[in-house]
Structure formats: C-alpha cells, structure tokens
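First, the structure itself, so that you have it in front of you.
What you see is part of a larger complex, with each chain still in position.
Which chain is which? They are A and B, in the order written, and residues in each are numbered from 1.
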Amino acid sequence: MRDQESRIRRHFLTGVLALLFLASASIVSAPVAAAGDDDEEHHERAVHEIIEKYNIEIKYDYIAMLMRLPNAYGEGAACVLCHNSTDPKRSPRGLDLSTCQGIKNGPTDEHTKDFIKPGNGKGSLIRRYLRNNRMPLGVRFDTPTDLPAIKLVKKWIDDGAKNDEVFRDKILPSFRSPTAYGGEQSCIECHMSNQEPPSFHELDLTSYTGLMLGADAIAKAKEGKPPVKVVIPGDSSASKIYQRLVENRMPAGISPSENRDHPNLTVLLRWVDQGAKCD
Amino acid sequence: MRDQESRIRRHFLTGVLALLFLASASIVSAPVAAAGDDDEEHHERAVHEIIEKYNIEIKYDYIAMLMRLPNAYGEGAACVLCHNSTDPKRSPRGLDLSTCQGIKNGPTDEHTKDFIKPGNGKGSLIRRYLRNNRMPLGVRFDTPTDLPAIKLVKKWIDDGAKNDEVFRDKILPSFRSPTAYGGEQSCIECHMSNQEPPSFHELDLTSYTGLMLGADAIAKAKEGKPPVKVVIPGDSSASKIYQRLVENRMPAGISPSENRDHPNLTVLLRWVDQGAKCD
C-alpha cells in the first residue's frame, strides 16, 4: 500500500513539475505573443518597402519629432530633454538636438567628428550611440569610464597592443573577471571562442590571437570579407573593444534588451542616407 | 490493483488537462488585465463625455500631432512618414498628410473622392482606410491586389453580379479556398451563415442568396434597417466585398488585432464631424 501511494506521489510530483515547466514556458512566451512580434516585423518591413518603392523623402519635420518624443528609440527619455544646447556646461557633449544644424554639427566638445555623415547613415556616429550597448551587458549608466581595467586597456592599445606581459598578466585576467569593468559578468562569459554559438560575434577574448583576429571572422569570410578588427594598435578611440567599454547606449539608461534596429532609428539613418537635409 | 492505478492515472491526466486549460486561459487573459482593459475603456469614455459635455473643439494643431506620431492609431508608422507629398511618384496615392489642406484634399491620384467629408466623419474615406482590415484577416500588406480570384470578383460584380456559371464555378469555390485571396484561411471559415455567432457580421459566403442578402441582416432588422449590402451589381469599387479584398488597413502592416475604434481615430473623426477646420 505505502509503495503504491509513494509511486502515485512520485507520479504526481512529476506531473506538477511538468506542469510548472509548461506553465512557465507559456508565461514566458505569452507576453511576446501578446506584443505581436510577427506583426511588428510585418509593419516595419511593410513601411520600409513603401519607402524604398516610392523613394520617399524623410523630412526634417519628422526627425524633429523623433528627437522630441519620449521612448522614440526604445523606453527612455526624449533626446532633446538633455541635448538642447551647444554649451557643454549645460548639455552633455554640448550636443543640441533641438535644431537641424545642431544635429548635423554633433557634439561641440573636442573629441567627436562624423556624428552625422550626410549620405552615410551607417558611417555616422549617431548610429553607434543609439545602437551599441556598453559592455558588459547591463552595466549601469553611471559606472565610471576610468576604472583601472578600462584605463589599462586604453593604454595597452595606445602602446601598440602587443602580446606582452601587460596583456598576459593584466588584460587577459581582467577579461575573466566578472567585476573588472563594472558589471556583473565577465567578458569571456559571452565571448569565449571564434564560433557563434556559443560566442557572441564569434569573438574570442580568451587569448591574444582570438582578440586580434577580431569579430565575425567566419561570417565575414562567407562574404569574402576580413574579420571586424576590434583592436587598432595605437588608436584606442578607434578600437571597438575600447568604445564598448566607455560608450553608453542612448538614451541614458536604456535597457540593452531594447531593439538595436528600432524602426525609428532606421528612419533616422535613412534621413542621413538621403543627405540629412534641413528643409 | 492495476485497475485502480489506471483509474488514478486517468484522474490525474484529466486534472492535468484541466489545469493546462485553466492555466492557458489565465495566461491569455493576463496581458489583457495587465493592459488595464477596463481602465482603458474608462479613460476613453471619460474623455469623450467631457468633449461632448463642453462641445470641445478639436483643433487642427492636435490633428497635426496625430499625423506625425508613430503608433498613433495602433502599432505602426506615423502617417506623414510616407504621406508627405502630393506627388504620387514620391508619396503613396499623392496623399500629403503633413498639411491641413493636404489632409482635406486626400489622395491626388484619380480614384478617390470623399477622403474627408467635412461634417461627416463616418462618411469619410479616411475612416475606412484606418479601420477596415483587408481580408482574409492577416493577409500580408504586399499581397498583390490583382490576384486572379480578386480580378474575377471585380469583373463579376462589374458585369452585374448574376447568379451565373462564373459565380457557381469560380467565385463560390474561391470563397472556400484558403489561399485564393492570398491569405491562409478561406472566406467561409468566418462567414458561413447569416447568424452571429458563429458567422462574423452575419455574413454568409456559402451561397448566392447569402452573399446578396449582405451583412448584419438580423442586427439591422432590429433597428428597422435593411442589411448592409456587400455587393453593388455593376460597381465593384462601391462593393464592400471588393473593397475588403484590395484595401490594406493603414498604417501599412498594422495588425488586424489592433483596436478598430482607436481613441485617436475617434478624435480624428470628431474633428471631421466638426467641419475639419484648419485654424
């Protein structure tokens, strides 16, 4: 009798666990379905097909709207809330996004050019700022950009990015540290080999060879292209690995889970592609 | 013993299925509850009661905003993103929604009038375009509007919509085909009798009689009105059945599950009802 009862209990427990698994699976997928993922893709593609078919001109009038709209590029503040003056003391980077000329001029502090490259959305810095997540993923906006590990990476790159003692004894271990860059996970948790999956962007931060090979080696090879270099020896500011450690994605504090290819960003870049005209 | 165990198992299985049903029901309703359905209805009604009580004038200033706002009438692009020029080569239908006069003029290509009928929101084409889903439900935006079955319906209506061989051998079977109109379900899956439920809009597409009777026969009869004709013999463009097969709901690619009576559409139509004034 006891045996049978315990068997039944075991059956029941298995059932309960199975149910909970099923229930949680449904729950996880439910909001996605509710948000109409496919529909969203559908309406985005539909609009962009029309824009291409008619070669529709994106007007500055519309860009002005996007700059003033809360949540325009994902959940976050409107651009002009903070970027509304060319005075770097009153507006971050002295970037004024409230006028067309202000957008085109970009930041007025010293260290930026090509914020907008008319005719070249992909090559414009505004794309990088609105799209690239600071690493490690989820690191807080107010995390200092001059953490010891970050400064070390910068100096090492500017000194020539050699496979030297600094790299082996300091840099490589920092890629393994969950906290060296201010976040809660190490670089190598996501970038551990030149294969994706499991390694994001086919980037291997476990060795000098992997780092210097760069990102997306296999994917780019299929297109007959070289890998994407992430270290430019001698030039930290041009090195993607350094950019990702110090540049917060805008708007401030936006969740890295927000769509990097937000339809409004696509529209903004199309306006740049079309010449970033102000009239 | 075995008998009892299998009985218990059966009980358990029934329990599991019941649970899954309950769980999925809760999950389906959960996002709705989370979105505050009742609250939404409450705030929409509250606003419209105020508008009526004070006979509040909807200003063009506000309409201009709605035309420039992404997701204004449900998840989708802002109207002016595409409709920003009267040149049909640069803007679909040559429809310019970025100016008040452009809205009032409507499409500048040949085949539209009454886009806006000042004083008559319900009779204005803009309502149809923002509200009516193309059929079959979920058909993609880029599905051609000159599919053989659609062209046949058009010709058959323009030829007088008779109960002839064409209707019996071609049209009627096409209503039964899941793919004839570019979607994934047949017309008669939803429109199979003159009773709702189960038939949407009390529309019966299984017979000539049903089709010619039209929609909402029972509901309209209660108001002392005739059914809504869906076929106007000789005039395909005035026939709702043809309109629904070729007119995409705007904005492009919007999900048919989006509220057809969006509060912003109600505001827009009220502006039309009030005379569609530009100052």
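To be clear about the criterion, a residue touches a chain if its C-beta (ideal position, glycine included) is under 8 Å from a C-beta of that chain, and two chains touch if they have at least 3 such contacts.
From a predicted model like this one, the values you see are computed outputs, not experimental measurements.
Chemist: Please state how many copies of the single repeated sequence make up the complete complex in this structure file, given that 2 appear here.
Modeler: The complete complex, not just the displayed part, contains 3 copies.
As a convention for this text, only the chains that are shown with their structure count from here on.
Chemist: If you fit subunit A onto subunit B using only Cα atoms, how far does it have to rotate, to the nearest 5°?
Modeler: Here the rotation carrying subunit A onto subunit B measures out at 120 degrees.
Chemist: Just the number, please: Cα centre separation of subunit A and subunit B in whole Å.
Modeler: 38
Chemist: Over in the complex, which subunit A residues touch subunit B? Could you list them?
Modeler: That would be residues 4, 8, 11-12, 15, 18-19, 22-23, 26-27, 30-31, 34, 36, 39-40, 42-47, 49-51, 54-59, 61-62, 65, 69, 72, 263-264, 267 of subunit A.
Chemist: Over in the complex, which subunit B residues touch subunit A? Could you list them?
Modeler: Spelled out, the residues of subunit B in touch with subunit A are 1, 5, 8-9, 12, 15-16, 19-20, 23-24, 27-28, 30-31, 68-70, 75-78, 80-82, 84-85, 89-92, 98, 140-142, 251-255, 257.
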